[in-house]
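A selection of the complex's chains, in situ.
Letters are used for the chains, namely A, B, C and D, taken in the order the chains are written, and counting of residues starts over at 1 for each.
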Amino acid sequence: MEIKDIIKPENLVYQKTKMMTDNTLSYCPGCGHGTTHRLVMEVVEELGIVEDTIGIAPVGCSVLAYEFMNVDMTQAAHGRAPAVATGIIRTWPDKIVFTYQGDGDLAAIGTSETIHACNRGENIVIIFVNNGIYGMTGGQMAPTTLPGMKSSTTPYGRDVALMGNPLKITELVAQLPGTYFVTRHAVHSPAHVRKTKKAIKKAFQNVIDKKGTQFIEVVSNCNSGWKMTPVKSNEWMVENMFPFYPLGDMKVDGKIVKDLH
Amino acid sequence: MTEEIIIAGFGGQGVLSMGKILAYSGIMQDQEVSWMPSYGPEMRGGTANVTVILSDERISSPILTEFDTAIILNQQSMDKFEKGVKKGGLLLYDPNGIIHHPTRTDIDIYTINGAELAAEMGNPKIFNMIVLGAFLKIKPIVKLDNVIKGLKKSLPERYHNLIPLNQSAIEKGMQMVKAK
Amino acid sequence: MGELKLMKGNEAVAEAMIREGVDGYFGYPITPQSEVIEYLTTEEPHKRTGMVVLQAESELAAINMLYGAAGTGKKVATSSSSPGISLKQEGISYIAGSELPCVIINVVRGGPGLGTIQPSQADYFQATKGGGHGDYHLYVLAPSSVQEMADFVEDAFEMAFKYRTPVMILSDGVIGQMMEKVELKPQKKRLTDAEVIKKYGSWATVGRVGGRERNIITSLDLDSHKMEAHNIHLQSKYEQMKKEDVRYEELQTEDAEYIIVAYGSSARISQKVIQLARKDGIKLGVLRPITLFPFPEKPIQELAKRVKGFLAVEMSAGQMVEDVKLAVNGKVKVEHYGRNGGIVPTPGEVYEALKQKIIGG
Amino acid sequence: MAKVRGAIVVDTEKCKGCEVCTVACPTSVIAMTKEVNGKGYHYAYMENPEACTGCTNCSIVCPDGVITVYRVKI
């Protein structure tokens, strides 16, 4: 059988969702943002909610998410996406509102907005891409940077005595009564991609069902910030990030399902 | 004398450091210099460029729209900067990866097979030094001594052992540059 | 005549929001404007009109909630006082840059810093020149009575949607805290979601209703040329405001030889100075800017052709006086009289200042 | 003895040569070209097309979503 006989419309099993625009992604080669974007858009497509979905892009590498996700989007000030989402969901309680945020955005400058939106239980999905670094601005330390990890502002490794330990914000928000589904995933391998997508889908369904705040952390790579090739960075992530940020559900259907200390 | 140069290519090609060495060389011969990079996320995976000015006078604007010399290292940069070369100016480029070659007839055009030569010399990192050599051959605006001094200044001490390698790359570039 | 009530400025502005059919209010308490959110939470407008009222965790959150909601075409407002408004500057710059219609109320207190909770007009520069970064302006309305606190809500939203721009109602502790009688407008119908989509769906982020192209609310453009074009567009709106929507009031300026320029509470006080002066045979008039941006430059220029001098009266160390000077452009004398730190000047002292700085000087 | 045959189509101009797909492919189908595309990237291609089962692993991990997958039962 020849290739050209396989490549026929009737044999199509996977192509990029139409919910992603044709714009070339502005991300570095191998960056997990692209995959995560796509999963969110696949879910929006599959749930048939494009007419009701409003996304919030953060400040960070994914600031241009609105160029790629083919839904209505608002670009929020650094860290304020959960407040922006609150403004929308409160005035349009039947819309499906999600934020898409990096770790600097969500867990540094935006800590307060994150905690309070989650505590109020705003009926939104928060997609939290934790790459342990400020990708956009050139690889500075993030609140989630690992102990000893190098960044452009911790060139000799993060010194926890000076900078504190990485902040496990997801463990904190899981404990707030307003959150309903809190979980941590990754997108570096096919199996993980599939799981992450399931989680995202569940989160959007929960919001459709008006269950409160859905919080999905995606532990991701930042090749540029980590100064590694994409493949190497994924390996490094598995070895170093996952032990500190263990994957899995923390809170399901409003109940904590894991020891969070 | 004032020489206004743009160096433009991909992120990883050593565009910025080539500009820096040039600027340092200018300082070594007591000139005024400026070095102004493109900056920000547009650099990500995309192109990088730097404007370098060497002058005997105080430099006014470090940002230029026209150049005495354009050193072009990829197609996007060619598309963007060919038109900015002043009449009678110089366009030096590495033909590797260039599909649409420059078409202007009112400027001097040279090529240098930098990528190829660097690969031959077994070290892609010296690519930019080869290109620098090519440029200096055509426009010897800074003396080789001063370039070496500039290199010393701009490289951290621990890399000074690499200077001879860089020097030979520059010399290689000087030999291999070709008028188009 | 409509319904007459005795209300605080803060209550009047809150009630006017409900009657205007505002969709959402996001605020955080601060003296001297906490009555706005207290009135709203007590009135429960969600029962009256469906209006949403939310106490945010901070002014920073509040302004960004406003940004989000305003981007969907809903009619939304926030209020605060000076330190809180400073915290909102980044957000305000975003709202201006993204061209979102909304209303921000500042019931000014004395600064700088924590300052005092007493009335002041020292946030004029911040309001009119842009306290946030970048080239933008707010359309700024300055009420000088409780009645105007109520009335300007409608005007503010009209301008906000006309220009897709944030509008500031720049009030102060006197106007916010005092009670006066106020005639309230009848309740307007709040737009339904479908109506909002119909009216603003061309630009607002309400979901890709009917599968239309996506809408984006952003102030970012990495391409400098596009960013410049955007800035030129913003400036053209400001020029249009200057042409079409300058507002001011002139009191006894027809025959005036001297003019006091004053807005808000200071204008009320200056009005009394007219009586004092005219008793002495001094022909004084008052020009009261109602819009601080666009500033009533033209009428001042006109007056400058025939009067002998201007006194700018403000509860500040001298801010609006710069705009008066820019308008007068050297034609005649312009001086400033102000009080700081929460002190409201008396008509008598203003009159003295007029005599010393302008008439005698 | 594959019961299915697959094939992928890479949008070569948009591929960024990250090689994430090569690692993800269970049957080592994918390699990177020697040449670069307009953006200067080596891009993915099927080096061992016969081995492709159309499992979509490569496409779902591709950050840039540039892989389209076809599969046919044989």
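Points to keep in mind about this one:
Here is the rule we use: a residue touches a chain if its C-beta (ideal position, glycine included) is under 8 Å from a C-beta of that chain, and two chains touch if they have at least 3 such contacts.
Given the structure is predicted, the values throughout are model-derived calculations rather than measurements.
Only one copy of each distinct protein chain is drawn here, although the full complex in this structure file has the stoichiometry A x2, B x2, C x2, D x2.
We adopt the following convention: only the chains that are shown with their structure count from here on.
Between the Cα centres of chain A and chain C there is a gap of 39 Å. Note: centroid distance chain B to chain D, computed from Cα atoms, is 37 Å. The mean-CA centres of chain C and chain D are about 59 angstrom from one another, to the nearest whole unit. Under the contact definition stated at the top, the residues of chain B that touch 2 or more other chains are 41, 45. Multi-chain contact residues, meaning those touching two or more other chains, occur in chain A at positions 27-29.
Those residues of chain D that touch chain B in the complex are listed here as 16, 36, 38-40. Those residues of chain A that touch chain D in the complex are listed here as 1, 3, 5-8, 11-17, 20, 24-25, 27-35, 38, 187-190, 193-194, 223, 229-231, 234. Those residues of chain D that touch chain A in the shared complex are 5-7, 9, 14, 16-20, 22-24, 41, 46, 49, 54-57, 59-72, 74.
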